[in-house]
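Before any comments, here is the structure.
Every protein chain except one is present and positioned as in the full complex.
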Amino acid sequence: MKQDLKIITFCCNWCSYAAADLAGISRLQYPCAIRIIRVMCSGMVHPEMVLHALNQGADGVMVTGCKLGECHYQEGNHAMLSRSEVLEEILADFGYEKERFQLVWLSAAEPERLVEAIYEMHNRLLALETDPGD
Amino acid sequence: MVYEVKVNELAEEFGVHRNTIRNWINSGTLPAQEGPGRRYLIQAEDYHRLCDKFGRKPKAFPAAQAINAPAQEQPTPQAPPVPIRLSLSSIHLFPDPALADCCVTCGSCAGACPIAGVDDLDPRKIIRMALLGLEEEILASDWPWKCTLCGRCEESCPANVKILELMRSIRGQRDRAKVPHPIQKGVTTCLEKGNNLGIPKDDFLQLVKGLGTELGETICPGFTTPVDVRGARLLVTVNSKEPFVQPRQLMWWWRIFYAAQESWTLSSENWEGVNWGFYSGDDSSMKTIVERIVDNMERLNCQALLLPECGHAYYATRYGLEKWFPESARKFKIYSIFDLLLEYLTAGRINLDPTIHNKLTTLHDSCNYGRKSLKAFGHGYFSEGRTIVQACCTKFREMIPNSGDSYCCGAGGGAWASPYAAERVFHGREKARQIKASGAKLVVTSCHNCKDQIAHSLAPEFNLEIEVKSLWELVAQALVPAS
Partner (left out) sequence: MTEAAQAEAEKIGAIMVVGGGVSGMQAALDLANSGFYVHLVERSGAIGGTMAQLDKTFPTNDCSMCIIAPKLVECGRHPNIKILTLAKILDVEGQEGNFTVRVKEYPRWVDPDKCIACGQCADQCPQAVEDRFNGDLAQRKAIYIKYPQAVPLKYQIDPDACLWLNNPGQCGLCARICPADAVNFADREQKQTIQVGAIIMAPGFQPFDPGTSQAWGFGRYPNVITSLQFERLLAPTGPTGGVVTRPSDGRPVRKIAFLQCVGSRDKNRCNNEYCSSVCCMAAIKEAMIAKEQLDQVEITIFHSDMRTHGKDFERFFIQAKVEYDINFVRTKIHGVEPQGNKGNLRLHYVNQQGKQVDQLVDLVILSVGLETPDSTLGLAERMGIHITPDRFASISAFMPVSSSKKGIFTCGAFNGPRDIPQSVIGGSAAAASASQLLAPARHTRTQASCTPHEVPQKANSPRTGVFICHCGSNIAGVVDVDELAAYAATLPDVIHVEQNPFTCAQDTQDYITQQIREKQLNRIVIAACTPQTHEPLFRRTLRAAGINEHLIEMANIRNQNAWVHKNEPARATIKAKDLIRMAVAKIAIQEPLYPLRIPVIPSALIIGGGVSGMTAALNLAGQGFKVDLVEKSTTLGGNALHLYQTWSGEHVPRYLKELQQQISQEPRVAIHFNTTVVASSGQAGHFKTTLRAGNGRKKSVDHGATIITTGGKRYIPSEFGYGQIPNVVASIEFDKLHMHNEIRVTQGKSFVFIQCVGSRNEKRPYCSKSCCTHSIQSAIKLKQEAPERRIYILYREIRTYGQRERIYNQARELGIIFINYELKGPPIIGEEGGRLLVSSRDHVLHRPLEIEADMVILATATLADPGSAELAKLFKLPLNQDGFFQEAHAKLRPVEFNTDGVFVAGLAHYPKPVEESISQALAAASKATTLLARESVELDAITAHVDPEFCDGCGICLEVCPYQAITLLATIDEQGEEHKIIEIDPALCKGCGICQGACPKRGVYITGFSYEQLLAQIDAALEPPKP
């Protein structure tokens, strides 16, 4: 059996990073697999960075940002959203299942939503690990 | 188009009892034909007319229930309504802005009013008509007479429109010949004969003396009825309905006076305690009737006045005293039945045994004693009645809502005497619903009209299995002889 999963999670400084802090304040619990990297905006995350993380052995990558329409920088999250379409194609070309990448939009006051997304991602990745066809 | 309806469904829709629907059908208020399977066939237009009468939004019947539907419904051609003309010549009958002008048309009064919608009118519409100067229509309308002056509208009005005063003002401006006959007759009889029902002095004296003798020989040894006793502490006024209809009811009070060793007297003249000038909007008659009581107080040199167990009698007399005889109002102590009973109880002048009444009991608040007195005189009788009832009963449960938000029985404002029986019963549906929901088997009330309406109209109409008692009856029955 492989070591614990590792999920690289990019968190936007203005919303999801604060939500992740609030998850702690609220003592919500989630799997240890998450490694949060703080960015100023989800729009800062380059698609190659996602690919790089998977190539380096990450089991999954999450990009989390402000709700669409609530971006601190007007529409950086839209930029990420449109990039993600291309990104998904690239990932497929490299043989990564689409389950390994996920976008999540949430506000600073929604730690539950973040935790829910983490669980979903984690469970999906676990399912991939145990897939007999793997 | 013809609808096939069940009595139950209609009753639910209009918020009334099955009996009421059957009464409507029998009386022709709702023309209907008996159909198969305990159903009735009604014409669409009759149904819609009924909806209009009680201000309901017509229900869209499912197609299955509409039978014999013609291929194409012919709308009945109606003449376009004549516009209301607002010209410089339109008249204001009600110059005080608090009667209509300050209305913000928010609709709370209409929502609070239990007979809103009847005749397609409600308090808000009446106020509006007064505001727009539709004087002829407003005086011709029977609606202000169907209104029981219960004051729920006013209680909820955020603009403090004096709705009750407006209703009385409308009633007062109507041609006296067009005032509902029993009410106008009551007023004129009272002015002529000293009491509403025209009971001659001799008959009255004979009746009260006879009843007194009977009481003295049975329950209250040595009792005689005091009449015209100068210097008695308490002058007791009488609701003429009691000697006329149920004279033995008078004895409930006398037993309490006997137990409390009260110094009291009746007057042989002008003993009437109620005041229908209040109903008819006739201030001058109202004042005369109040003045007679003041005269009796002076003549008999009494210190205190007891107004009868009757909401409007208390309200009207007190209102008249404060308005026209403020000095007398200050000079004499004015007792409502609550004040007196509570005084007896707290002073230990009477002792009560609550185990006499074992049924689940509820108290109906009279609008006049409660909500309206609170507003007019700064004190409403809510807690007093509860204290007294709970001293006489073992099991008590409130109706919801109660006290200041209580529903009128449907018979106030002269409605018990007026010819609008269907409306009175419709109004009472709320009270009937409340009584039923409380589960009480004994309903206590402190007002004669309320008692009559609940016992004689609502109980049979809504199949209520209840007993109704006045407060005095309840107390008199629970009296424990002083040891």
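We just call them A and B in the order they show up, numbering each chain from 1.
Definition applied: a contact is a pair of C-beta atoms (placed from the backbone, for glycine too) under 8 Å apart; a residue touches a chain by one contact, two chains touch by 3 or more.
All of these numbers come straight from a predicted model, not from anything done at the bench.
Shown chains touched by the missing chain in the whole complex: A, B. Note on the undisplayed chain: of the listed residues B:128, B:193 or B:349, the one touching it is B:128. From the options B:1, B:41 or B:102, the residue with contact to the chain not on display is B:102.
Taking the complete complex into account, residues 3-4, 6, 8, 13, 15, 17-18, 20-30, 32, 34-41, 43-47, 49, 52-53, 56-58, 70, 72-76, 79-80, 83, 107-113 of subunit A touch the chain not shown.
Although one chain is not drawn, its touching partners on subunit B can still be listed: residues 15, 51, 54-57, 80-88, 92, 97, 101-112, 116-117, 120, 122, 124-125, 128-129, 131-132, 152, 155-160, 400-401, 403-405, 437.
What we mean here is this: only the chains that are shown with their structure count from here on.
Annotation: 72 Å between the Cα-based centres of subunit A and subunit B.
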